[in-house]
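For this view, one protein chain was removed and the others were kept in their places.
A, B, C, D and E are the chain letters, set down in written order, and residue numbers restart from 1 in every chain.
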Amino acid sequence: MKVTAFGEIMLRLSPDNRDRFMQEKYFRTYFGGSEANTLIALSSLGVDTSFVTKLPENDIADACIRELKGNGVETAFIARGGKRIGIYYCENGASIRGGKVIYDRQFSSISEADKSDFCWNEILKDTDIFHFTGITTALSDELASITLDAVKQAKEKGIIISCDLNYRRTLWSEEKANRVMREFMPYVDILFANTGSALDVFGINGKDDEAVMLKISEEFGIKTIAFTTRECRNADENILGGILLADGRFFSSKKTEVNIVDRVGGGDCFDAGILYGLINKLSPEETVEFANICNAYKHTVRGDYCRLDAEEIKAICSGKADGRIKR
Amino acid sequence: MKVTAFGEIMLRLSPDNRDRFMQEKYFRTYFGGSEANTLIALSSLGVDTSFVTKLPENDIADACIRELKGNGVETAFIARGGKRIGIYYCENGASIRGGKVIYDRQFSSISEADKSDFCWNEILKDTDIFHFTGITTALSDELASITLDAVKQAKEKGIIISCDLNYRRTLWSEEKANRVMREFMPYVDILFANTGSALDVFGINGKDDEAVMLKISEEFGIKTIAFTTRECRNADENILGGILLADGRFFSSKKTEVNIVDRVGGGDCFDAGILYGLINKLSPEETVEFANICNAYKHTVRGDYCRLDAEEIKAICSGKADGRIKR
Amino acid sequence: MKVTAFGEIMLRLSPDNRDRFMQEKYFRTYFGGSEANTLIALSSLGVDTSFVTKLPENDIADACIRELKGNGVETAFIARGGKRIGIYYCENGASIRGGKVIYDRQFSSISEADKSDFCWNEILKDTDIFHFTGITTALSDELASITLDAVKQAKEKGIIISCDLNYRRTLWSEEKANRVMREFMPYVDILFANTGSALDVFGINGKDDEAVMLKISEEFGIKTIAFTTRECRNADENILGGILLADGRFFSSKKTEVNIVDRVGGGDCFDAGILYGLINKLSPEETVEFANICNAYKHTVRGDYCRLDAEEIKAICSGKADGRIKR
Amino acid sequence: MKVTAFGEIMLRLSPDNRDRFMQEKYFRTYFGGSEANTLIALSSLGVDTSFVTKLPENDIADACIRELKGNGVETAFIARGGKRIGIYYCENGASIRGGKVIYDRQFSSISEADKSDFCWNEILKDTDIFHFTGITTALSDELASITLDAVKQAKEKGIIISCDLNYRRTLWSEEKANRVMREFMPYVDILFANTGSALDVFGINGKDDEAVMLKISEEFGIKTIAFTTRECRNADENILGGILLADGRFFSSKKTEVNIVDRVGGGDCFDAGILYGLINKLSPEETVEFANICNAYKHTVRGDYCRLDAEEIKAICSGKADGRIKR
Amino acid sequence: MKVTAFGEIMLRLSPDNRDRFMQEKYFRTYFGGSEANTLIALSSLGVDTSFVTKLPENDIADACIRELKGNGVETAFIARGGKRIGIYYCENGASIRGGKVIYDRQFSSISEADKSDFCWNEILKDTDIFHFTGITTALSDELASITLDAVKQAKEKGIIISCDLNYRRTLWSEEKANRVMREFMPYVDILFANTGSALDVFGINGKDDEAVMLKISEEFGIKTIAFTTRECRNADENILGGILLADGRFFSSKKTEVNIVDRVGGGDCFDAGILYGLINKLSPEETVEFANICNAYKHTVRGDYCRLDAEEIKAICSGKADGRIKR
Partner (left out) sequence: MKVTAFGEIMLRLSPDNRDRFMQEKYFRTYFGGSEANTLIALSSLGVDTSFVTKLPENDIADACIRELKGNGVETAFIARGGKRIGIYYCENGASIRGGKVIYDRQFSSISEADKSDFCWNEILKDTDIFHFTGITTALSDELASITLDAVKQAKEKGIIISCDLNYRRTLWSEEKANRVMREFMPYVDILFANTGSALDVFGINGKDDEAVMLKISEEFGIKTIAFTTRECRNADENILGGILLADGRFFSSKKTEVNIVDRVGGGDCFDAGILYGLINKLSPEETVEFANICNAYKHTVRGDYCRLDAEEIKAICSGKADGRIKR
């Protein structure tokens, strides 16, 4: 099985540890973006992947491609050109102090890409799952249109369509998100969201997660929906969970408490975990548990993405979460 | 409103993270001192400030002045000369292991300053609040005398006098502290302390914080007294609170639990928070809550001081202390 | 009193903080090994120590010897020669993610040492306690034989024999460990172990720690046995305890919860704490409490070993574990 | 005397030492821009300065302003708003390998600023010299127009106009630069350039530097022109010189060979040196020598700007360039 | 054209800058080995490459493979298993102090590999050039035999055989090297060496480089031979050159002086440069010039290998070696 994803990958600039912006004179660099993060996680779990985006012709973008390649993600369909790679500055929170993100992603090559940059007929060859998120569609009207085109072509080829709502308030209004994302829903086979994005994008809420998931499923006719839940004690400690609606039933993971090293990209690993379960035909119970631990595990690794070892994740699912040293 | 403070600013040398002294070959440098820390916090909150001290004529002191200036603190009245900038070595504790401070501040320019270094008439022009601490007065007899002089001149000009007891055992005995600090009390309008310093300096104790505050208020006729409370679970986790005696009534903040990044300078931010409340005419309830969160917030930022954003502090006061990322 | 220990000291290569292997391009280097760690702790507690091993003739091994010397451990009996210094790669865990060790210690100079490298008659002169662990004896048949020789000569000289079972699954099988270690037991005066190693090496288990200790004591006639207990909440938080069988009675320490900086070498500091208690004639109650805090304290310091201050450990034993800054 | 400058200040992201982009995972951050660099140098030489630009409302730009303030540059006339702070990536060359700059400065707040952002009447009050460069005028047509407006107002107020041609090929074509810059020349009192920019911008060349300077002087009626000369042996070693046309005569500095630490901003320090000479009424001979050593000195300090000590520069001018330690 | 190479890739551990071993507590890690270095250089020049070796099953080796992949080198034929990845410690020299290498490569997976690890028939499919060095053949008798087998199979398939003598004194004696390497010579089409290795391995010397090359050519019937020349002023400055014997004529590059950042892997880039010239049908004059600049360029980049840009190398060949910044 091969997963192809479409979206933006950015250069992240972060001070180390719990430092504030510019407290130190160095930024740790990372590359990351929701869709690419999901692919790298899938790749480390043994799934074939290909990332589609547009990046400028410069040394920074070259390094980004080397990092994707090194992580086993195919980069043959990355268009080159345009003005810049998007940047975001990110500082960790600590205790009562929240983390902080400053986006500087406007005018990036991908957000200014046009249809001629991507030949979906070729790109989608051999693909089994096509994955995108609400970030991709928010980058520009053109990109929403390109994505819709890709989704339609994929659907025709019998490719499974996977979408994470991933609402970003700084990119578009709730109104516009609603209008655009509704166009996509008829094609979506697997939807990733949470109560927040469901409300922001579709204006759907309910007495609990399951109620929201049910409404979405009924409204859009989507059979497979996966939600993450997150209870924030403070910037250092969160409690994570996952709920999967599949075959008309709800499956909930155990709640997992994590001490946070880096919380960026947790949801992307959750997506990877669900897709891994589907690809490897885990039961829904196993799948949602696996995905929740993928999410939690990411919180213990610095950076936007993390490599996952299926055996290690399964062992933690089975209760080996005591953190002992493996010699 | 403008706050002028008088005291010592030192070079802090610390190993990173939780390392012991000399475990690594590098010291992270910081500049800090109780009074300057309070001013930088106030400056970041939008208050005009001026720091008065004496520093030697060398590149290290120049850098210190650049840092104060960059943080918006006026440095025009810093005298130059003398032998050295005071130093303190500081290592973080971890869990059951306590932190450790080694002072090397003797013979510093400010501790050997004399009256001719400061023209209070000029310095206090435009000042609304004059702030000093029990550290300033402990540095030398001459400095205690200079400070008393400043306090008297300020009082005559109708300037509010703010004092933090800040008892430092390595600088003087309880007996001497008692003798010297009692001379200042008749002039003090706002007193910062806690049960520890109240006992050490004035020999005053009581069944609880309020009892001690009341005794001080009665003995010295001080109307506004603010106490911090600190419960130490271990070197990583403290529970902080604040109590304000104002208009004859006690106002207590909620207790706030913090995971500690750097606990130096917390009390100085508490002082800044109280002064900010007074200057901006917050209610006593709001003021003590604001000050306690300033204190707690400082514990999440490395270094002796931290910049505070009034809106962010107020949001945490209102319950947004879950540490979520602000995008 | 002087303690001589025999074993392997390795170069540890670790990414900083909670990073995964090769996430950063730098390895922090440490030197460490169970027996050397115990000696450095003892040396910092004021006990004379000498470490016996074999190291290659190169700059890395020279640095290792300088570090031992700097920490006050005698290095006069370290043989030089052979192929290499053993290496182990070690990454910290975080929260639900366990730590990880990759050993690269085969063919090290000490594991290929032969009898001619050590003149025990000279080495053991002035020694009061001879300490080794189940790691030393697992390195090679020759090394087990050399150690047995050393133990017998020491016994003849009236030297106390101290042994930590320290079972390492990657070095030998349970069967072999059983066969070899049983040969040593008749000579052992003080045995360090826990329920895990007791089961792995001797196949001995029981309803609780005391039951296991009793069986060992009865089977091998060992009067003094010390066990560590460890409850792992996750990779960041452990609860530690110690039990000492002495004079036919059991003495248990209080349980101590630690936030972990680096858990390698905790048991080695426990051993040092027990030996310190015996050497300084602390009561069994004091000894096991002291040793448990030595173990816990090590968890707050990065590296394989840590220096211990007897007064500081005793203060924590007395309840001063609130982590306040010592100014 | 007070110097006001107008231009862009950017965030520079550089790998350390001689590393290539992304060879390490960290970028050292610097703030810099031609006009700001000149001001910081002037400020360190004791001249009052004010920097005029536009920066976005975020923590990165706040840090930039703190750095300017800390270096004594007035920031009161920096407009806030717009989308982003410009960025440039910069790696050092080494030996035969040239350095490399990747600009990501499009859409920066200053390049999209409009006339309403700057009230020149207020800004220019108390200003004696107004300084800008060909970078400022290249950022946008609007900015060229704003600058021209500023120059005209300044001229009316009797302020000296200082301009560095500073041609940047990536910002505009030679044709456009020619058209725009010619409009400014009638107002310029002091012009900084070199043979390269004179040719690129004005199409003026000649048999040697003096010939080019003479042509410019005659064509535009500019009395004071200063050229830098640079002979590049390789990326590590350059030979620098300066030529000043003043009072109708040419004054040439000695040639100075430098081993390069960071060559960015050398010319900006040359400009500062010339302006310092004029402000402090040094002779033309002294002025050009002083400016050339300012340029050379900058090459020995990492970052975009460097602080200069007039006494130290003069001592080097007098021949004390042997690099001995000053104790 | 595709180049397949066979050999060892190691983990290099180096202190930064000019530091001595263990002067700092950190080792910078690199992966490198002569054959892999050549492939990465070729890959960056646009040539298809595949690296054949054996690496253990652990996280360190996984990272090595990710780095090869990221650099575009095919890793499909890397066998996994065995005990360890070879290590070498390397410190830079400075001025009169020479650099230093400590090898710890014995017992590495590749040096203990056997015939069953490599299926040459499959590996060599699509390969145009097979490259190995005298290091590969020195690792073990088995590896020499495997390499000979590969060379014979390659020859049969009409693949060009490329060999770098690369004599390593610590791996084998001159006698053994002579005996083994002579067996390979009849198959070699392109030989890389210098006067040192020619003498060490074959006992061949002569009045100058050309004389030695001629003797080798005559004795072994090799038509294409490339020599590097190196004149060492000190550890910081070398003068490099290249000589190519092709079509019965000698072609010498210009001499290039370099200030050294890291001299490891220079020869490997020279090899890549010659192979690039052959593949891209450069003239012999161009080829040897190109290869010499590849060698020199590597000296300016830290690490074992460096990425090369053909246009940049050619520009330097054309005289643009002044190290100016490319904006």
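One rule holds for everything that comes next: a contact is a pair of C-beta atoms (placed from the backbone, for glycine too) under 8 Å apart; a residue touches a chain by one contact, two chains touch by 3 or more.
Since we're looking at a predicted model, the values are computed, not measured.
S.K.: What are the shown chains that the omitted chain is in contact with?
M.R.: A, B, C, D, E
S.K.: Looking at C:Glu8, C:Glu35, C:Asp48 or C:Glu67, which residue reaches the missing chain?
M.R.: C:Glu67
S.K.: Tell me where the left-out chain touches chain D, residue by residue.
M.R.: Residues in contact with the chain left out: 17, 256, 258-261, 293, 296-297, 299-303, 306-307, 316, 320-327.
S.K.: Which chain A residues would touch the chain omitted from the figure, given the whole complex?
M.R.: 24-25
S.K.: Over the whole complex, note the residues of chain E touching the chain we left out.
M.R.: Listed in rising order, the touching residues are 17-20, 23, 90, 93-101, 103, 168-170, 232-236, 263-264.
Following the convention adopted for this analysis, only the chains that are shown with their structure count from here on.
S.K.: Counting C-beta pairs in contact, which comes out ahead: B-D or A-D?
M.R.: Between the chain pairs A-D and B-D, A-D carries more contacts.
S.K.: I want to confirm something about chain D and chain E. Since they are copies of the same sequence, is their interface symmetric in residue numbering (over half shared, so same) or not (under half, so different)?
M.R.: Answer different: the two copies use largely distinct residue numbers here.
S.K.: Compute the distance, rounded to whole Å, between the mean C-alpha positions of chain A and chain C.
M.R.: So the centroids are 45 Å from each other.
S.K.: Quick check: what residues of chain E touch more than one other chain, meaning two or more?
M.R.: 25
S.K.: So what shape is it, when you link every pair of chains that touch: line, ring, star, complete or other?
M.R.: Contact pattern: complete, every chain touching every other.
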